[in-house]
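Take this structure first; my questions come after.
Removed from the display is one protein chain of the complex; every other protein chain stays in position.
Up next, subunit A:
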Amino acid sequence: MPGVEVTTQRLCRATLRGPWLAAGIVALHPMSEKHWKSVVSQSVCDYFFEAQEKAADVENVPPVISTPHHYLISIYRDKLFFVSVIQTEVPPLFVIEFLHRVADTFQDYFGECSEAAIKDNVVIVYELLEEMLDNGFPLATESNILKELIKPPTILRSVVNSITGSSNVGDTLPTGQLSNIPWRRAGVKYTNNEAYFDVVEEIDAIIDKSGSTVFAEIQGVIDACIKLSGMPDLSLSFMNPRLLDDVSFHPCIRFKRWESERVLSFIPPDGNFRLISYRVSSQNLVAIPVYVKHSISFKENSSCGRFDITIGPKQNMGKTIEAITVTVHMPKVVLNMNLTPTQGSYTFDPVTKVLTWDVGKITPQKLPSLKGLVNLQSGAPKPEENPSLNIQFKIQQLAISGLKVNRLDMYGEKYKPFKGVKYVTKAGKFQVRT
């Protein structure tokens, strides 16, 4: 935890010291004088640090902080804070959305959005922000366009650049910005033309003490990785599109076509992108693939308690449930835990009081369980609440909602692409109350 603290502090300072991030967005509504002059007063950060100090947890730093002359809007991503300084009224989501887009872009360019990556590529970061914002208004935020303007760094390119003295900035002009489909760059060529779709569904659920479902819904996304030459026009149809309760689209999708025929028709961006995200909310459709038997008790006036959980499969559609992990935030009074797993391994961090049990696969013959004793701080009152269990799991080759891709057709190009669809079901915010 202290480590995280330092990192965030440091980055936060780094971001705000340079006018780049702060200033770029400072200008969102032109307080520009402040910004363009060198006095993007760094003292503004102090308000942020103060708020951060006040919030015990990094997650609890309010996204919007009001200071006497400015407003600070921040996001927290990958252990970094991105802060923007605003001077006038602006929809806060506008800024938050933009900051996330910036973080996405860094992720896209550098492979990770970390302090080290940003520091290593400070010039590219600066160039990117220059293109993404003009006087504080977002300009080019589509990654396809940005990549035309500024090439992402790769090891090979940096070697070549250092030898030949060429640069990261694209020398072609970004014609994509002018087109009607700004999300796709022009002149894409591949030798292998491939289109992959990952249907990823996450089950969000709250299971109560007795094992009944309080709340459950499926959140799904279809992530696409499209590497097709030219200007392909794709249409993706489903066997059972009516399942999708609420859908949000990448801008490339023709809404009308979906409305009338329930077919996703689009000219895709090049590379990886999220095609749609959807929700299946009607509760009876949501199958809960696992159950947990638990008995956690703390004895009154003694410094120990018992802990016993067993996980079993339930409605798994004949597939194996893999990569099960159970995470439990134990009460503060817990000092240590002595447990024996029948399968997998467990760790308990006495500082954060987090118990993690890495279970692996479930074999129905022998259900995995974790049993043992809990040592409590002596003298402290017994905890009132039993901790809730957060469960992660993964089921390959299955979309739990039953969604199935019917077919993918391509128009507009002659070649035959290689197509593939993969289904995965995961636990989202899957919580068992005990």
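The rule is short, and it goes like this: contacts are C-beta pairs under 8 Å (C-beta built on N, C-alpha and C of every residue); 3 or more make two chains touch, one makes a residue touch a chain; residues count from 1.
The rule is short, and it goes like this: contacts and distances are computed from a predicted model.
Chemist: Which listed name, "Tubulin--tyrosine ligase-like protein 9", "NUBP iron-sulfur cluster assembly factor 2, cytosolic", "Adaptor related protein complex 3 subunit beta 2" or "Phagocyte signaling-impaired protein", is the one UniProt assigns to the chain that has been left out?
Modeler: "Adaptor related protein complex 3 subunit beta 2"
Chemist: Return the single residue from A:G211, A:P350, A:P381 or A:G420 that touches the missing chain.
Modeler: Within the whole complex, the residue contacting the unshown chain is A:P381.
Chemist: Return the single residue from A:I86, A:C113, A:L146 or A:V374 that touches the missing chain.
Modeler: A:I86
Chemist: Write down which of A:S66, A:S302, A:T347 or A:T363 is the residue touching the left-out chain.
Modeler: A:S66
Chemist: One chain is left out of this view; which of A:A186, A:C304 or A:A323 touches it in the full complex?
Modeler: Here the residue in touch with the unshown chain is A:A186.
Chemist: Which listed residue, A:Y196, A:F249 or A:Y346, touches the chain dropped from view?
Modeler: A:F249
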